[in-house]
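Removed: one protein chain of the complex. Kept in place: all other protein chains.
Going by the order they are written in, the chains are A, B and C; count residues from 1 in each one.
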Amino acid sequence: MLTVRLGGSLVSRAGGRTEFQLEGRNIMEMLRHLGQICPELQPMIEKNVVSVAVDGQIYRDALLHPLDPGNEIILLPRMAGG
Amino acid sequence: MPLDAKTSKDKKTFKSVGTSPIRPDGLDKVTGRARFGADMSAPGMLVGRILRSPHAHAKIKSIDTSKAEALPGVKAVITSADLPKHKGADEDILINIMARDRALYDGHAVAAVAAIDPAVARKALKLIKIDYEVLPHVTDVDLAMLPDAPLVHPGRYDGAAENEHLASGLQEKGKAKSKRKSTNIVSRYDFGHGDVKKGFKQADVIVEHEFTTEATHQGYIEPHACLANVSSDGSGELWVCTQGHFMVRDVCAALLGMDVSRLRVTPSEIGGGFGGKTTVFIEPVALALSRKAGRPVKVVMSREEVFRASGPTASSSIKVRLGARKDGRFVAAEAVLKYQGGAFPGSPVEMGAMTAFACYDLPNVKIVGYDVVTNRPKQAAYRAPGAPMSAFAVEGCVGELAEKLGMDPIDLRKKNAAVEGTKSSYGPTFGPIGLVETLDAAKKHKNYKVKLGKNQGRGVASGFWFNFAGNTCVNINLNVDGTLALAVGTPDIGGSRASMCLMAAEELGIPYDDVRAIIADTSSLGYNDVTDGSRVTFASGLATINAARDCAAKLCERAAKIWGIPADAVKWENGAAHPAGSNAGNFPPLSIKELAAQAHSTGGPIAGHYEVNADGAGPSFATHVVDVEVDPETGYMKVLRYLVVQDAGKAVHPAYVEGQFQGGAVQGIGWVLNEEYIYGEDGRLQNPGFLDYRIPVCSDVPMIDTVIVEVPNPGHPYGVRGVGETSIVPPLAAVANAVSAAMGVRATTLPMSPPRVLAALKSKST
Amino acid sequence: MRYEAPETIKEAVGLLTKARGQSRILAGGTDLMVQMRSGMIEPDLILDIKRIPGMRDIVAEKGGFRVGAAVSGAELGEHAKVSKMWPGVVEATELIGSTQIQGRATMVGNLCNASPAADSVPALIAVGATARIVGNKRTRDIPVETLAKGPGKTILAKGEFVSSVFLPKALPRTGSVYLRFIPRTEMDIAVVGSGVCLTLNPKGVVTRARVSLGAVAARALLVEEAADVLLGNKLNDDVLERLAAVASDAATPINDKRGTVDFRKQVAGVLTRRAALLAFQRAKG
Partner (left out) sequence: MSNVHVTTTINGDETEYVCRPDESLLDVLRDRLGISGSKEGCGTGDCGACSVTLDGRLVCACLVMGAEVAGHKIETIEGMADGEDLHPLQQKFLEHAALQCGICTPGFLIAAKSLLERNLDPTETEVRYWLAGNLCRCTGYDKIVRAVLDTAKDMRKAARKTSAKKSAKKGARHAA
């Protein structure tokens, strides 16, 4: 089980929930599981508007990045720079 | 995947990296030969011009283009009817580049013409008749959130949930809940940890203020420009000034229903962007005109169009509360951020919320952000999008806390500074970061010791930016003379080609002048993300280093073949292949020039390449110190001295790193003192030009002192962090803190233009 | 649209008189080009007066100087004698725009553009300059403060144009100053401008004074009440404070993107006080 915390607009979309216990060997599997148990987040996951911070590193478009129960995993909005 | 973390720790001495040679594109830029967006032409080229709404919000009842079409010399006229009707992600972009049934802001495009010359094009625009029904508008973020505000997108946002949140959110108690379903509040963002209620109970001192900032513009000197050429077989070429030509290709192809492979986009030299050229405005219009006219079409925005119809940044309204114990330790912090981002969702409030308290180690922190739509042009990224405004508010409170506690502002920041292992206010735990190092260097600097005179004040502020990485693809081709052609896919906006050449030269052990970098078009290289998020020196640099390693490996293989020994018995050192050890054999080294000269007869051309979705970008922190003098009779402010201290990880080309520091600081000075979007009662922009949109001129600013701190980023082979954006995060707060100190009253409204300063001084004395 | 570059005043007046539609004089062109580009005006005739003899000359006359309509700010600033006699006028003209603008923009253009915020106008009013109007029937000289009727409007009739400005001879112990407020250091339109010209007797008492304010009304103002405060007095703190108060009162500005009513009124007083003090110092020599 992975402990996944939410930040940003994901929190209000998820009805205020900030933490989930999820299955998955990588980011893709984890997001798939999250979409199943929290369908309100499914559109955001599909639209690829989330980033994932794993142990302090922020990953965008890195669906195959491996995850481990020991990781600090935080879902954040996808960011844009200037 | 983090690359070669071990290398970055090992790599301590550099030959090329860390020097500041002349950039490869420099000669063309000092002689007028460099070709920017508007500098290209094509045979048979037409002039494209865009007609724009004079209304902030209006229903477009009808558009009659018949007279314009009949004008001799007019070759095409388009409206939204000539563009595909998209649904989904691209729809907002499509409606932003050409209004569909409502004009949503002053300057919103409504039609476009292509004609044989500018005079005919101008005449044709006047002949297009549009029947508008003017609708109520709203341009202010706080007004747009009121329950009875005019709606920018009626029915689109079911805002009931957001309104509930707003009503029950911190410090918002007592405000009436809206019964209306629709709203201008597009999203709500929540960040934080701990329990702020409990935290504030432990506080000995609490400061609390409401702040506002006005919208500013990136102010790049080159207006948007492109030249589109669509052939009758549907294939097209686009020459364009942009921060991301792959993005332009993909978005334009999607909007116009073209195959991506049929649209080749070549980036021109880019005359500044700062985030403002990370999206499309005129490019799909130029392509659509060219497709309809069957001829090349050049579209160049006027400066007025740039201000009215490109993407300025958000204006904001921010409330901050910060509590500390007597010893200066922060115990609780909270903020509510409201950013308006113009006519479509996507204001940078989420990043404003994430960066707001990122400099500090906070046990209890709560941040709420609201993204709000208004009748203004859709905002675009501007250098560390969202962060300067929230830093202005937070650092203003930190400054006041220092005053109240009687503590040195740098000491107070150091006491609470985020360090490696700190759980950030936006969630993730920081790796190795350099905030404390910037604070120490700032305190040691001579500027911090200068005694201040009458009406003078000193301001300190720190700032943070994430820095991005992302999709990157680089090629290196070995030329027959042993020099290298380096192709990168990220437009060079401030000297990045020089940095790439330095890193390739470093890796291969050859002179800097033997590497020549170009920005390749979309058909010559794999996909590259936009030049944004301070990612280029990091990500394209990382890819360049790895492409160079790939090249070196192939050079070793070739030498091994020539020597008749296994490839792993050859190593690359100082620009030549060497036998790896005495067991490998006794061969004189083969230099890159020797290998290149015989490449064609020993197995063919040699090239290195690397493609990656990079990660491991290291955050960058900065601390700025500024002294100002205020004329108490006129409110005029003079910046006396300015210091930027920032962590670059490793400065590849130190002169351009300093340039980024200095440029960001001066943009920030403009934002805090005089730059603002001024809207009239009619919702029209009143200052769409450089005369009344006042960016700093040369005589407005002093020399900008810099200190480059280098705390290596483990995610990069050389330790590089991005540097472009962090430099604009602290200045708003730093200057505001200095002006507040000089005036003796806190500045909470930006810009602090002289009338506002004088009014603040008056309010103090009464 | 037609471009003409006549070589005599007579020819120029003839072209202007005969022209149908809008005509515009081209001297420095720094306002004309901007107005044309923005679509604000579409003149039928552009009359370039720079090829008419005398238009680009500064000529000594009756102890003062006649400045041709096409003399640029840079040329005026390089004229040592004018700069020495009327530093306030030269400073004001040199404040118009950047170095580049200075290479083209003219004092007469600044005057005829009739902007309430024109920098050179309060300075010209303060020194008692006159403008020479040439036309079909007659040539006349008028005080500069009577040229503008309101923003963008002048008393010039069809066929007329201003060919030169005359700066009178300065009396001994005279000092002229123009100060303006802008939020930046350069490249701005005056939020408030103040021109002061003082003449002292050997004891340092003001015997002649003219005070003018810009950007605080529909046109540049000659503020006689302010001059009255100075007349017969030395510049002590009390006089200066009264001067500032009178100048503030005389200002009837509007709120706009460049400043507020309160701000402009206060700064009108501050600048007039500072300008008077500086003019006093200059007059003392």
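As a working rule, contacts are C-beta pairs under 8 Å (C-beta built on N, C-alpha and C of every residue); 3 or more make two chains touch, one makes a residue touch a chain.
Being a predicted model, the structure only gives us computed values, none of them experimental.
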Seminar exercise, completed: Missing chain -> touching shown chains B, C
Exercise. Considering the whole complex, which of C:R104, C:R132, C:R180 or C:R258 touches the chain not shown?
Worked result: C:R104
For this session: Out of B:I128, B:I270, B:V612 or B:V729, point to the residue that touches the absent chain in the complete complex.
Result: B:I270
Seminar exercise, completed: Per the touch rule stated above, chain C touches the missing chain via residues 1-3, 5, 26, 29-30, 33-34, 36-38, 46, 48, 50, 72, 74, 97-101, 103-104, 185-187
For this session: For chain B, enumerate the residues touching the unshown chain of the complex.
Result: 20, 22-23, 25-27, 29-36, 38-39, 41, 118-119, 218-223, 269-274, 300, 302-303, 493-495, 653, 655-656, 658-660, 662-667, 689-691, 695-701, 703-704
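Assume only the chains that are shown with their structure count from here on.
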Exercise. Touch graph across the chains, line, ring, star, complete or other?
Worked result: line
For this session: Compute the distance, rounded to whole Å, between the mean C-alpha positions of chain A and chain B.
Result: 25
Problem set entry | Whole-Å gap between the CA centroids of chain B and chain C | 44
Seminar exercise, completed: Listed in rising order, chain B residues that touch chain C in their complex are 122, 304, 633-636, 673-674, 678, 686-687, 690-692, 694, 696-697, 699-700, 753-755, 758-759
Exercise. What part of chain C is in contact with chain B in the complex they form?
Worked result: 38-39, 181, 183-189, 191, 257-260, 262-263, 266-267, 270-271
Exercise. Considering the complex alone, what residue numbers of chain B touch chain A?
Worked result: 1-2, 89, 161-162, 165, 187-191, 218, 274-276, 278, 348, 350-351, 353-354, 381-385, 426-431, 465-471, 532-535, 613, 615-617, 715, 724-725
